[in-house]
Each structure stands twice: as C-alpha cells, then as structure tokens.
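Okay, structure first, notes after.
Other chains of the complex are left out, but the ones given are in their true place.
Think of it as A and B in the order they're written, each chain with its own count starting at 1.
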C-alpha cells in the first residue's frame, strides 16, 4: 500500500507539530481536534480540517491518534462508531498516544477482526522532538504493517524501532518512563546528598558522569537540576499519568517494581502538591523538602 | 615535595595491582598485607615488603591504605601507634579505601594536628581498572596536597578529579554507589517487566538506550543481565558494604534517599540469600524472584 491520506486525531502540543510534519512530507492530512484553533493551525500548515473524529477516521489510508489517555483512545477507536469500524479494510490505524499495553492489545484484536492493521507507536523526545521530527518511536505490531507505516512514521521521528508484537511499543514506552523517573529521582537524591555534605554537585557530577553511575539524565538534566531550573521539558503531570500506566501494566503481569513504585509515589506527591506543570526533574524539589532543605 | 618512598597497606584484589603500578611508575613501594603471599607478590613486582603495618607507615613520603572498611582504616591510621602518629610531618597520607565520609574527616583532622596532609581518594573502575591503571579516583582534601599527590594518583588512575575538601572523595563515592545501585535495579525491573509482557529485552534496550532512559548500566551491563551472566565485576557483598556507608552518611546529614534505601534493602537481601559473590547486576535475580519468574 502506498499511503496518501492520513487522518490525524489529537492536534495538541505533540500531535499538532507531528501532523504538520506529515504535511511537509507530502501526505494529505485530515486533522481533528476538540478545540477548533488547533485544526485551523493544521489547515494553515497545508492540511485539511475535519469537523468530527469520524470524519478524520473514515476511509483513510492511515489513521493516527495522539490522545491524552487510554479511555480517550478507547472511545475514539473502539465501538460501533469508532475509528476501527469506520476504517477501510486493508488500511492502518496507528495509535501514537501513551496508553496501557492492554489497550494496545485490545485495539489490535479489534482491528484484526475488521481487517485493519493496528500499530501502537508511542513516542519519546518531547515537544522539541515533535517539532523537529526527531522523535523516538517505539512500534508494536505485525512486521508488514510496520513496513507499510514506515514512511509515515519516519516523517515524524528520527528513530523508528519495531520492538515486537501488538502492545510492545507501549510496553517499551512504559519501561522508558520507569527508567527515566527512577534515574531522575536517583540524581535528585545524589544532588541533595552531595550538597548536604558540602560538596559542589557540578564538580561531583563531572567526576561521576563517565563511570557506571553515568546516565543521560546526569549528562543532560543534572545541570539544570543543580540550577533549580524546572522549566519543562517533560511535565510532572504527564510523567505521573505514564507512571500510572506503568504500575497498572506491572500489576497486570504480576511484576514487582519496587523502585518504579516509589518513583511513582514521589511523582504523584509532586503533582498533588500542585507542581504538575514543572519539569519532571522537579523531583529534586521534593527530595530537598524531605531533607528539610531548599526553597 | 618530590615523592620517592610510598608505604602501601592493603595489597588485596585492588591494592595489589595498584601498588604494582606505583612500582612500575618508579616509586619505591614498601607494602604490607596480613597474608604474606600478597607481600611476596609485590616484592616479585619490584617492591619491598614490610613485616608490620607500622613498618610500611613509618617515615614515608606518602602512605596509602586500601582496606576493607572504616574500622580497618581507623585502626590502621588513628591512635598512638597509628599511621598518622608514625608519619613524618610534611608527608602525605592517602586513604583510597571506601569508608564513611565522617571517617575521612576524622583522619584529616587528626593529620592536621600532626602536620600530615591527608587525602581521601576512593576509586571506581574495579579490578580491571586497578590492573590497567585506569581507575577513576575521586579526591577530597587540600588543593596543595592533591597537587603533591597527583603523580602518585595518576600512576594508578586514568581520571583523577579533585572533588572538594576532606571527605568529599568519600561523599562522591557514596553518591556513585547510590546511582549505580539504583540504575542497576531500575534496569532489572525494566527487563523483568519487558519479558513478562513478551517483549525481547535486547530489542527494547536498543530502542531505549539513546534516549533519556539511557545509562551506562543499560549500555554496558544490560546485555550480560539479559543473559543472566552475573560473573563479577563488582560483587554484591562489596556494593552492600558501600550502601551501608551511603545510608549512614545520608542519615548523618538528614537526607532522605528513598530510592537509595530501597536499593540498599534489595542488595542486602541478595547478600543475605547467599549471593554476595555474584555481580551486583544479580539484582535481576531478585527482581525475577519477586515476580515469581526465572530460576
């Protein structure tokens, strides 16, 4: 299948620039978003607007969703009037939202019953990656469907990795959020520990970065953490949502994630304290608070 | 001061090759170890043997200790017959063991009272780094003493970083052990989570490694973890000891380290289960056991 028309539902901070990149790559993009302003921006970029989700979804070569959470995706895709029911047999549905692996599996099963190929293709790389088209995309689904979808995915991402069968993309994304949250919190604990002992954390990080203690968080985020600059980046509220997916997905398969759970509790506390709009590195704030320091 | 003679106490797995590298670099090394075989090996390498710790310590340009734990170092260095009492004023004492920051500070204070410069200079990089002279050395102490000691330290290490005043080397080492333990455990949790969902962890790690979830542990240790190869490397028993230093040093300054504490509990459990001689990546074993998987 050669892909011409792409229906795109969810034109928010991430979805908007992703859809615009599809337009730039020459696809005929028909986009829908609840707030009309986002749709207009897509039209200005050269796409077309849809008045309803069903209009974006019906009879396209590919339908893409980029929605906040599992229930939004289920509402959009499943059921009698859902995207999978409206899709042309032989077409593709790609959910790029971050949702539960079990939701991705359910979408794939529903698609299979209707002859629609389904991929779960969540992303990492943040707003900047969406704008620049350099997202990392973790794809789960059948190899032929991944091959068909590749031109579309590569128009949005710098790295497209097929990580396994249906749900695998979401599983890998959940693992990504586990590792990221835990590493950020570990760096936060280390920074507070170092400062409380009177050690300059910047000097210490320089000494630590090259060894087995090193991490992308230490390299790329520790400097702003030391400065207490918590401009997002990746907001706590979103990371909190994703850690909810992680903990329930771990529970689904009976896997203990002691560190993941603690990190999820701390991220939840930050959000409960009203810091959902700070960068997830604001875990450092909480680490300081728990040590009677800072602020 | 130009350094000629170096007393070296503690010629074990790490200390033996470190002392041999000093010999190779042209220093006159007088070494002591409880087991005579280790002393003989130093003599074969071109060093001299001492019959007692005091003989190694008395009247040297530099005295170095590489001992198992804080009490060993305190017994060697402090007190009336200790290394600091035997040291020549103007000489240097460098403790390269991993001990409590508070012990390092006590050594420095005792040295100051006797006119002896004291450095805490713990290392990372393991047995291989000790043999190849490529250790990372984190140094705490006065800048002039660090400058004086640099030729000696550079004969043993590939990276020598002066991270702050007395105790700072040990503080940074403790932070290193925090970050390493937490990252290993996070990767272990991620691997079990991925496998339980039927995702090939090697493929997933490939997708994760380049992003913010990336770490030295993911790059360098995850492959052997996936293979369940727990050949040390860095043994659980030693990491457990170091995490004891971390948790008490955190307590000393009132810093909460929720992830560090959980990682310390898990490492302690591995050791209690009799796995002290496995590599610290064996945290994966425990993660599997807590999920009813593996073995």
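Everything that follows uses one rule, which is that a residue touches a chain if its C-beta (ideal position, glycine included) is under 8 Å from a C-beta of that chain, and two chains touch if they have at least 3 such contacts.
In this text the structure is predicted, and so the values were computed from the model without any measurement.
Of the identical protein chains in this complex, 2 are displayed in place, while the full assembly in this structure file contains 4 copies of the same sequence.
Convention: only the chains that are shown with their structure count from here on.
Superposing chain A on chain B by their CA atoms means rotating through 180 degrees, a value rounded to the nearest 5.
Our note on geometry: chain A versus chain B, Cα centroid distance of 39 Å, whole angstroms.
The residues of chain B lying in touch with chain A in their complex are 101, 124-125, 136, 138, 159, 161, 163-165, 167-168, 171-172, 174-180, 182-183, 185-187, 189-190, 192-194, 196-200, 203-204, 206-208, 210-218, 220-221, 234, 246, 249-250, 253-260, 262-263, 266, 287, 290-293.
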